[in-house]
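A single protein chain has been omitted; all remaining protein chains appear in their positions.
For subunit A:
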Amino acid sequence: MGEMEQMKKEAEALKTQIEAARKAVGDTDMASAASGVAPAPRVQLKTRRTLKGHLAKIYAMHWSTDNNLSSLSSIGVFRLMVSASQDGKLLIWDSHSGNKVNAVPLKSSWVMTCAYAPSGNLVASGGLDNMCTVYNLKTPVIKTVKELDAHTGYLSCARFLSDTEILTSSGDTTCALWDLETGKQKTVFLNHVGDCMCLSLSPDMNTFVSGACDSLAKLWDIRDGQCKQTFQGHTSDINAISFYPSANAIITGSDDCTCKMYDLRADQEVISYQDAALNSGVTSLALSMSGRLIFAGYDDFNCNIWDSLKGEKVGVLSGHDNRVSCTGVPEDGMCVCTGSWDSFLKIWN
């Protein structure tokens, strides 16, 4: 038997082995296990702020962390967020007053992602220019500090680990960890066979998960660069992904109109969030502080709220006049922000 034939046989045998191992521990599913849990209350959130200022579709937003609270507002502290639009700007907003604090003009207007560093000192953006550009917000005039240029496809997502390291995902099917001092890739994460669309860092920052157009989610070890686990089940591009706050599960959102929870220790899908009436793709998702609520943005202009344990829809955020492209819940869990192709951001609680 040729080596190729041998490899194919071994690959098939390993796939069968993995399926059998998953089945062996698949003694129930999340919804059944949670049948005795009290339902989450009906969630009715109001729009508290509508942030107007972008002139074109908003593609991404990201909240600043608890490290970067400011005490300029009358109420004591307020929280900043960054948004990115194909009008060619990043805007930094004071979410409490709804005012714009900073505007960063972009070299390329085809932006797909933005990120706030945990320190609050830096923001990043990237898109069809295939680059991740990092800006310093704290210099007297906002400066570009690095242009990270090595991906051969669009930049779909970026997340800072610190002021010296950033993770990116790309349409070139790879993810990469960059050193911000040298501007070079430290580690390249190779295994997806479709455009990487999203990534989420684990709370302890030792691992991250990525979602791609190959309909797979993958768990990676940041330090050794290896793919440790692969999660199947979606039947189309995965556009959104997030770690559950407990760090033992992940939630994904896909063009197949469903969201799914995969448990990392059981190595399989444990619940799917779907509804026969819903036939729009999921663009974005964010979790409430306890993880109980999933806020998922859809192409149909709404953001649906799911009970993560029971799989039931418990609310909806309606108000945008176009696709919801991004969602985010800040670290203190006090609100949810939605951003849309209608050029507005809304803050709800």
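Definition applied: a residue touches a chain if its C-beta (ideal position, glycine included) is under 8 Å from a C-beta of that chain, and two chains touch if they have at least 3 such contacts; residues count from 1.
The rule is short, and it goes like this: contacts and distances are computed from a predicted model.
Choosing from "Prefoldin subunit 6", "AP complex subunit sigma", "Ribonuclease P/MRP protein subunit POP5" or "Guanine nucleotide-binding protein subunit gamma", the protein name stored in UniProt for the chain missing from the display reads "Guanine nucleotide-binding protein subunit gamma".
Only one residue in the set A:162, A:279 or A:349 touches the chain that does not appear here, and it is A:349. Only one residue in the set A:237, A:263 or A:299 touches the chain that does not appear here, and it is A:263. Mapped onto subunit A, the interface with the missing chain covers residues 3-4, 7-8, 10-11, 14-15, 17-18, 21-22, 24-30, 33-34, 37, 40-41, 43, 45-53, 73, 75, 78, 95-100, 191, 226-230, 244-246, 248-249, 263, 265-268, 270, 288-293, 308-309, 329, 332-336, 347, 349.
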